[in-house]
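One structure is given below, represented as structure tokens, and several questions about it will come after.
Apart from one protein chain that is not included, each protein chain of the complex appears where it belongs.
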Amino acid sequence: MSADLSVRIGELVLPNPVGVASGTFGYGSEYEALVELGSLGALYTKAITLEPRPGNDVPRIVETPSGLLNSIGLANPGVEAFLTDKLPALLAYPCPVIVNVAGATEAEYLAVLQRIEATLGPQASGHPDGPGIVGYEVNVSCPNVKHGGLAFGTDPAQVERLTSSLRAVTKRCLIVKLTPNVADIGSIARAAEAGGADAVSCINTLVGMAIDVGQRRPRLATVTGGLSGPAILPVGVACVYKASRAVGIPVIGLGGIMGPEDALQYLLAGASAVQVGTGTFVDPTTPARVLAGIGSWMEANSVMRVADIRGMLR
Amino acid sequence: MSADLSVRIGELVLPNPVGVASGTFGYGSEYEALVELGSLGALYTKAITLEPRPGNDVPRIVETPSGLLNSIGLANPGVEAFLTDKLPALLAYPCPVIVNVAGATEAEYLAVLQRIEATLGPQASGHPDGPGIVGYEVNVSCPNVKHGGLAFGTDPAQVERLTSSLRAVTKRCLIVKLTPNVADIGSIARAAEAGGADAVSCINTLVGMAIDVGQRRPRLATVTGGLSGPAILPVGVACVYKASRAVGIPVIGLGGIMGPEDALQYLLAGASAVQVGTGTFVDPTTPARVLAGIGSWMEANSVMRVADIRGMLR
Amino acid sequence: MKQFEAEIISNRAVAPGWKELVLSWDKGAGQPEPGQFLSLRVSPRSDPLLRRPFAFSGMSEDGGRVSAIYQVRGPATSILAELAPGSAIDAIGPLGRGFPRPGPGELAILAAGGIGLGPVLFLAKSLAASTLVLGFREASALPRLDLPQGCVTCTDDGSSGFRGKPSEWISRNVPSGLVRLYGCGPAPMLAALAGLAAERSWASSLSAEQWMACGVGACMGCALRRSDGAGYLRACSDGPVFSADAGRPSPVDWNPRRPT
Partner (left out) sequence: MKQFEAEIISNRAVAPGWKELVLSWDKGAGQPEPGQFLSLRVSPRSDPLLRRPFAFSGMSEDGGRVSAIYQVRGPATSILAELAPGSAIDAIGPLGRGFPRPGPGELAILAAGGIGLGPVLFLAKSLAASTLVLGFREASALPRLDLPQGCVTCTDDGSSGFRGKPSEWISRNVPSGLVRLYGCGPAPMLAALAGLAAERSWASSLSAEQWMACGVGACMGCALRRSDGAGYLRACSDGPVFSADAGRPSPVDWNPRRPT
């Protein structure tokens, strides 16, 4: 009998645990020549906001030791252009698609979701385990302009309120993506669960900064940026370990996954699924290698269902 | 005219900006054969607690991508043995020594400081720019047992109270060492300043975790540990940038410094001085190379006083 | 576009701090054009982490080998410089949009400086006729390569050929007329070339450089400011070559100034 790689998140069933992370896979078409989309557990889109956003000033990226610091900003065409220009292709992909949503106010998040829901119609009944837009990932690392610019995701009360207002407008899978830039990620995960999230994903990038000492300038035009890549792997694994012990809903792990061992660390720490971000830039075969390596590990350890791995940490 | 490398922190004057970080340089004697102690800007001791502590169970260290994850715990002989066994040698060193202090309750921190102050006597008047015990660094990353185990350093109110009670018992330089595991390091730095600290240092380690997927066990006996080394460099630089803009007192930067460029990033971000930690393990010449490199950079940029670097970021 | 394990055929020094890499090429990846590039992962470790982009400097007649000329600058190029013939390297390409052919009647003027040498040499080889102008710091930086006959060399100090920048040579020696100005090199050179083309109403096709993370258009990291102010274009997939014609201004802003 072959292993069961499927992942259940609320009502949703993903074909396998290895997705590609928001902002690192564009809208899919960019990597089509290099990555077989049909083998992805889920494709998380670049963040969508209500209005089009050009993104931050340049330079936007710089390499740090085992890390990538970026300040892309929420560069995206806005929800209307997304629906006309990107959605048709996304609906035709052979893998589940999850739309990453961002905003500067609660109202903005809500408007994006409502607009997409209005276009897609309510979710078909039964278990949606096929392709199509199967859910939303809410990026709460955005600064809340009404709360002095501190990110939504640093305050449990804001996370709970935002989650429950989004919950009210969709039956699709609702994932809240947590920021690691907090003292107690468990309390934020619990707030997302209380607000009605089907899952939480973590981690988003760590706040970081790099300076060109010759030029005496920050290397990023925005001064600080978000740190991703292998450097943050141990931080992500610790966050998943804590978040998965704080909530009953599934946790999706990401941050620094470059190969199967890294992904297995997340699954053993308590994640139900993982996402590959920066690892795809470095090697576009990473998602496929990770999936194959999880399969081999399961075989070597006589594990029949990927869902069982999270209980296997000694 | 040669450059002025001295650093002023409150009343204290350090001979140069490059110190060695707490917990990474033992009590000095361990590195005496490899590092010229007389060239150090300051030597920060391993944390001292009231009672002797054996430290955490083993294994205690594991390497991660460009990082070191440790769970040494506060392994130390306790303040009494420190005073009898370690203090005489520390007083004889040709560099300023700063004692790192830790505890599980406010009372414990206070007792350690009082005990050391009682032994040393009040500070000699005038500018203490020579060797000897010139100050304390308060490690607020320790879990507060009376507050559910969350670290002191994650709550501004606790940091302010702890700082002001320590301030009351010493005239020596008082540095509060901040944890990066918070949403807003500026607010914690302000609390330390309000409590009467002469400076803040940042960053302590990031919470991290690594799993041996073959053994299905956490690699550290304590499950999670503290991440240091080049992986955290951009996080430390961002913290110093923010903390130095939040307070008027000096900021001492550390985290991932491996060479002069890294240290200069901290100084340009707003630090008045730096510390080398993990970098000494990797290459014991790091503190000396960093100091020499800062000197060359100052010459190339016609900077006469190291204290001027912090205002030079464009 | 394809990802494959290329074999290093040779990796020889061509000038102080400069090397020429020759790689086996998987024809299934498609035929590289001048101005396009490939991305290489120089080490399986995570420092350095990101792939690095290098422009093609040529292709063997049978299409089975490609080359790139590179400058040893930092960690990745230092590691690359040590790789021995016979070793394998993870390559993705061809990437980006290359140089367009000259329009009917357009005289092709090609200018290169620094790391722009490779793509411009490749372009020169692919054109029946062109004027090739290469800039170097000094005579000792001239590469040991078979440069096309009649190519103009410029040095900053006049130690070989014309004293000055390629843009200065072109400005003095190329008469007005139907010209397409091609260029690749450091940002100030591109700005000078763009200015010259605008002044003379020449068409231009310039290749931009920008830090890259994905190299395929997915991350928006390699953004270049649009000249019309309406946001950004991607160096890796909208470019790296951007063209301007009589009626159509350059889509990207070649002015290297940074806003404050």
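By letter and in written order, the chains are A, B and C; residue numbering begins at 1 in each of them.
Just so we're on the same page, contacts are C-beta pairs under 8 Å (C-beta built on N, C-alpha and C of every residue); 3 or more make two chains touch, one makes a residue touch a chain.
None of these values were measured; they are calculated from a predicted model.
J.: Among B:Val13, B:Ile72 or B:Ala292, which residue is in touch with the absent chain?
T.: Per the contact definition at the top, the residue touching the missing chain is B:Ile72.
J.: Hey, which of C:Glu20, C:Glu33, C:Asp47 or C:Asp90 is the one touching the hidden chain?
T.: If we include the chain that is not displayed, C:Asp47 is the one touching it.
J.: Among B:Gly10, B:Gly26, B:Gly186 or B:Gly295, which residue is in touch with the absent chain?
T.: Residue touching the chain left out of view: B:Gly26.
J.: Across the whole complex, list the residues on chain C that are touched by the chain not included here.
T.: Residues in contact with the chain left out: 45-48, 75.
J.: Could you please point out the chain B residues that touch the chain left off the display?
T.: 23-26, 30-31, 33-34, 46, 54-55, 57-63, 65-68, 70, 72, 75, 217, 221, 229-231, 258, 278, 280-285
J.: Of the residues in chain A, which ones touch the absent chain?
T.: Contact residues on chain A toward the absent chain are 65-66, 230, 314.
Assume only the chains that are shown with their structure count from here on.
J.: Between chain A and chain C, tell me the centre distance in angstrom, where each centre is the average of that chain's C-alpha atoms.
T.: Result: the chain centres lie 36 Å from each other.
J.: Tell me, which residues of chain B touch at least two other chains?
T.: Within chain B, residues 65-66, 230, 314 contact more than one other chain.
J.: By residue number and range, which residues of chain C touch two or more other chains?
T.: 46-47
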